[in-house]
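The complex is shown incomplete by one protein chain, all other protein chains being positioned as in the whole.
Then we have subunit A:
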Amino acid sequence: MSTKGASLKGLLLVALLVSHMLLTKEGVTSLPICPKGSVSCQLSLEELFDRAVKLSHYIHFLSSEIFNEFDERYAQGRGFIAKAVNSCHTASLTTPEDKEQAQQIHHEDLLNLILGVLRSWNDPLIHLASEVQRIKEAPETILWKAVEIEEQNKRLLEGMEKIVGRVHSGVVENDIYTPWDGLPSLQLADEDSRLFAFYNLLHCLRRDSHKIDNYLKVLKCRLIHDNNC
């Protein structure tokens, strides 16, 4: 029984390898460990997607946590939920809103969109990390998470640019971007207004990070696993 299982497993492995090879159109796809700064070393697309998905998941996880903590700490007595208008600055970017749309959009466009959203969040995250420290008695966990999100977002951006470079066959469109003008609202004198601005920003961050996480998973399943995750 065990030997049969072993041989079966071996067969499966071989089949996977072959299919993977055919899929990626590259040679032997071992997963090399690329030391930092090495130019010649190339990660496989699968590895790149794996890392990207891990990062996006981590960013979304941190965003959820920081939003929940902020909500608990500052928003409860103020009725922010009722006031939430939820007008995020990335709303102008037309991103797929359901599975259908996500299935239909071309993967290159989706990648570009992802990049656009990530770039649009670069600036707000920097300011979030710095402004959140000015909140009176901000808990250490919130401060730490804000800084961490900003860092990881940069890394994800770099990774996505690599992926885009690999995947794109044609010219890379780099114009998807939304500027952020919410800095004054984070610096309002009135504490209530300022905290509401933070609440909004964190709510938007949570949503957008979830979007990106989802899109990347969809892309990964589509491109790497052929819709068979």
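We adopt the following convention: a residue touches a chain if its C-beta (ideal position, glycine included) is under 8 Å from a C-beta of that chain, and two chains touch if they have at least 3 such contacts; residues count from 1.
Convention: contacts and distances are computed from a predicted model.
You can't see one chain of this complex, but its UniProt record names it "Growth hormone receptor", from the set "V-type proton ATPase subunit a", "Trifunctional enzyme subunit alpha, mitochondrial", "AP-1 complex subunit gamma" or "Growth hormone receptor". Among A:100, A:140 or A:190, only A:100 touches the chain that is left out of the view. The chain not shown here touches subunit A at positions 57, 60-61, 64, 81-82, 84-87, 95, 97-100, 102-103, 207, 210-211, 213-214, 217-222, 227-229.
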